[in-house]
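A single protein chain has been removed from this complex, and every other one stays in its place.
Up next is chain A:
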Amino acid sequence: MSTETLVATGNKAHSHGPGSPVPLQARSERPTSYDVDVFPVPNGREEEWRFTPVKALKALFEDAEGTETPKIDATGPERVEIETVVADALKVLTPQDRPSAIAWKRSASALAVRIPNEAELTEPVHVNVASLGGRGFTHLIVEAGRHSRGLVIIDHTGAGELSGNVEIKVGDGAELRVVSIQQGDHESIHLAQHDSVVGRDAKLKHVVVTLGGKVVRINANVRYAGPGGDAEFLGVYFAESGQHHEHRLFVDHEATNCKSNVLYKGALAGDDARSVWIGDVLIRAAAEGTDTFELNRNLVLTEGARADSVPNLEIETGEIEGAGHASATGRFDDEQLFYLQARGIPEDAARRLVVAGFFNDIIGKIGVPEVVDHLHEVIEAKLARTAQLSESAKAALGQ
């Protein structure tokens, strides 16, 4: 057994140290329920809401019908079954907070995407979720039959306030990749809960790409239905001025010999750019042979941006393969910039190179060309905006 605990928390003033005051065991006992009334309206002092701008979420805390039905549809290879089903058709997910419970109750049906047993998809399934400007709820089910292989890309766009639940079931021996892209308009709000269950000897790669939206908050939870499961959770985010990107993970190891690997990387630029990352990993007493690692890194590009990062690892058995976590938040390194410029590379290109370098490993792991290309494009555009802003700031200072 090896237990590794690496915690490097640079940039102290902008980063909370590791370890939440609440033990994870207590976390796993936190209520989950389909009943909205179990969850009072958050006031922002609760452990699970203390980093979130709850004032902006009033409408999504209200237990009322949506003012719109967001568009949700899917296209994919012929063998994939796409149909509308009743909300409680699968029940892999149990809401863990009020917006999720409301979304469950208020979206009358769910869209189900099912990859049949043993089907090996060569093309991705695309799911489009668009909020039209009002307040709405969605419910998506992704099921990969046993020994199937597939890729599902969920693209979230639009202008409104959206609360959505995503249930993911990976059958025994299946290999599923799910990419969820959040790129709503600048005023949009998106709350989501993604619950995944990984079957025996199955593999899930869950990728979150958060680029747009005023407030995005995603709770991603994973558990294992049998031994030998492997879950890789990747996340990339880039918060600009006025954006709040929050990702909360909970990996619940109870089955034996399962693996989990969490890697989230984010950049922040501009006043009030905010990111929050909470990574909870619980290795229960029964989960012998567990192998887990989680890592979050943040790159703070400008003054005024702030990243909070809280990894929590709790181990209830000694019989594990390995467990570790690390978190680091650092400022953009001007020495790197100088070095590149000293080789003739203009400042903006040098800056792009450093940021691309920061994201390089995780983008390599995502491995879905259409997502990777899009990510590169959006990151470039965001950096161009950052450069423009700092230019005009300099001009305003008369430099």
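Rule of thumb we're sticking to: contacts are C-beta pairs under 8 Å (C-beta built on N, C-alpha and C of every residue); 3 or more make two chains touch, one makes a residue touch a chain; residues count from 1.
The rule is short, and it goes like this: contacts and distances are computed from a predicted model.
Only one of "Ferrous iron transport protein A", "DNA mismatch repair protein MutL", "Branched-chain amino acid ABC transporter permease" or "Fe-S cluster assembly ATP-binding protein" fits the UniProt record of the hidden chain, and that name is "Fe-S cluster assembly ATP-binding protein". Checked against the full complex, the one of A:86, A:108, A:349 or A:393 touching the unshown chain is A:349. Per the touch definition above, the residue from A:54, A:340 or A:371 contacting the chain not shown is A:340.
The chain not shown here touches chain A at positions 333-336, 338-347, 349-350, 353-354, 356-361.
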